[in-house]
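Showing chain A:
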Amino acid sequence: MTTLSYSPRHGLIRAVLRLHRVPLWVWTMMVIAGASGLVWLHQLGQEPALYGESCGATGLLQCATELRYGSTELRSAQLVAWLPCGIAACAGAALIGRELEHGTAALAWSQSVSPARWLAAKLAVPAVALLGGTAALTLMFRWVWVSGPDGGVNRWNSEYFHAAGSVGPVYVLLGLALGALAALLTRRTLPATGLALTGMALAYTLGDQARSSLWPASEVRGPWGPALNQVDQLEAGMITKSGEHVSGLACGDQAVPGDLAACLSNHGAVDFYAKVHPTSHYWPIQLVETGVVLTLATAVVAAAFWVLRRSLP
Partner candidate 1 sequence: MIEYRIDRRTGVATYLQIVQQTKQALRLGLLEPGDRLPTAREVVEATAINPNTVLKAYRELEREGLVEARRGQGTFVRKSLGAAAAQSPLAGELADWMRRARTGGLAREDVAALFNSALEREFTEGEQ
Partner candidate 2 sequence: MRYGRRRDPVLRDCSFRLPAGRICALIGPNGAGKSTLLALAAGMLRPTQGTVRALGASPAESRSRIGYAAQTRPLYPQLTVAATLRLGAELNPGRWDQEVAERVAFGTDLDPSARIRTLSGGQRTRVALALALGKRAELLLLDEPMADLDPVARHQLMGALLAVAVEHGTSVVMSSHVLAELEGACDHLLLLGRGQIRLAGDSEDVLTAHARLTGASPDFAPHTVVESGTTGRGHTALVRPQGPVDATTWLVEQPSMEELILAHLRNPGAPALFTGSASPAPSQEAAA
């Protein structure tokens, strides 16, 4: 009689790794492909001809390269920001939903693995893989973006905010958790995937909406300047003589453009103001949003365990 001994935890993890070998390979390949693409983009960004003034002055070739870089950078940002989240939502829904749909989850539970431990392992393995891959891509994108030519991109743009900050990887975790919860609720792969993707889109939209409120905004006075292109604008308007802030007042319809003093007095105002998040608020907001999303993901995971426990002893 032979007894093969494995330590319980490692055995389960190894089993999950072997079961999901193919998706893990596909994900690894995608990360490698993404990283190679970013390295290529970095080289494109390092071509000396790219820098601003040359465009237009020396001919169309360089200008085309710069345009190409700018749009590729935006596409990369969108891919890094959105794709891993979508993949995570689908992975959570498919890896768990398929097992419930085909009854193979019962195979693990009828061995010496409790349903809770099974779910923990089924979440931990893809979580580590997705988190690692996305973090690597995020770091690489940040490196490409920071070292590349300044195309005047606002760092607060949703794609860039996700692709180059700490919130990117945690949204991936949220996607995985939502997928798992949807799978446990529906016990079907396809509806769970739809539900998880919808939930993910909702979380994304809510995040974009609520981001500015995560940190107290600063107020700047004075007329519009180019520096304001690089900040997160919440509102802009004029300050009246009584000191009241009236949002939305602007000088766009001025008869004599540029005569700001006349514009101000026409509106009965004394100065312009704008509520913004300056660059110094970038990392605080990244970290606060990271914390919020992480808490949300934890709550969703807890809900998933609760749903599992409700149906099983």
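Behind the choice of candidates: all candidates are chains of the complex that A comes from, given by their letters.
Annotations for the structure displayed:
In this section, a contact is a pair of C-beta atoms (placed from the backbone, for glycine too) under 8 Å apart; a residue touches a chain by one contact, two chains touch by 3 or more; residues count from 1.
All of these numbers come straight from a predicted model, not from anything done at the bench.
Every option in 1 or 2 belongs to this complex, yet chain A touches just one of them, candidate 2. By the touch rule above, chain A contacts candidate 2 in their complex via residues 1-8, 11-12, 14-15, 18-19, 22, 102-114, 310-313.
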